[in-house]
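Removed: one protein chain of the complex. Kept in place: all other protein chains.
Here is subunit A:
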Amino acid sequence: MKVSIFSTCVMDLMFPQVGIAMVEVLERLGIDTDLPEQQVCCGQPTYNSGLVKESMPTIKNQIDAFEHSDYVVGIAGSCSGMFKEYPHMFKEDDPYKQKAIDLANKSYEFTQFLYHVLGVKDVGATFNGEKATYHRSCHMTRILGEREAPFILLNHVEGLEMLPLPHIENCCGFGGTFSVKSPEISEMMVTEKMNDVVSTGAEILISADLGCLMNIAGKFNREGKKIKVMHIAEVLNTNVDLERIDSVTNPVFAKI
């Protein structure tokens, strides 16, 4: 049983440390991984821009790339959520229809895979009493439908105090190309999000989507405000206490 890593564009280009953290956490839990080389982007930037025809080669390539994978685990709720949308893009008689359904069924966002498939709650991460808050990305929450897993895993990080974020349901203003096409509206949204984060008094901002993190952190940095920003994979890979890990050396994979 192998888990294929879905290396999303933003991670691929900008944030290797997040992918590394994900692989390290998975391996510590006894999971063997691979990285299918054929994989590209999930196709969201063009698809959501309305360039649907132009997105189809990308989407088909992704389906092909993971055709022989047992599980496909990604680092961003939004990108894994896009896989869940693939089946709607093919007509019943299209040979890619069933393949798209298969990919959707075996795709998981990282925390979702840990909690729902591996049944793990505590991966041994340890902090020193820091206060943190979590930004719930819209696509992970609504498109992928995952509201629970990140919170359960974060609540099992020792020494990390989780503070509730006001307006947690509200979008940060990233929205993929929205952030570059409508910067004026995006700015208003990310400013409110920044202020909400500040209002919690948290020292660390955590999220499971790199796009959102890049957006909110980018605003914090532009405003010269101090905060620590971490992807949830990095949080779960911090000061790991091996004694505490829920051992999954012989993982019992389960469908959710």
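In this text, a residue touches a chain if its C-beta (ideal position, glycine included) is under 8 Å from a C-beta of that chain, and two chains touch if they have at least 3 such contacts; residues count from 1.
Basically, contacts and distances are computed from a predicted model.
Student: Looking only at the UniProt record of the hidden chain, which name from "Iron-sulfur cluster-binding protein", "Peptide deformylase", "Ferredoxin" or "NAD(P)/FAD-dependent oxidoreductase" is the right one?
Tutor: Options "Iron-sulfur cluster-binding protein", "Peptide deformylase", "Ferredoxin" or "NAD(P)/FAD-dependent oxidoreductase" considered; the missing chain's recorded name is "Iron-sulfur cluster-binding protein".
Student: Consider the whole complex, including the chain that is not shown, and state which of A:Lys2, A:Lys121 or A:Arg222 touches that chain.
Tutor: Of the candidates A:Lys2, A:Lys121 or A:Arg222, A:Arg222 is in touch with the missing chain.
Student: Write down which of A:Met189, A:Ala202, A:Ile232 or A:Ile245 is the residue touching the left-out chain.
Tutor: Of the candidates A:Met189, A:Ala202, A:Ile232 or A:Ile245, A:Met189 is in touch with the missing chain.
Student: In terms of residues, what is the contact footprint of the unshown chain on subunit A?
Tutor: Touch with the absent chain occurs at residues 5, 7, 9, 11-20, 23, 35, 37-41, 43, 45-55, 57-58, 61, 65, 138-139, 142-143, 167, 169-171, 173-190, 192, 204, 213-215, 217-222, 224-230, 234.
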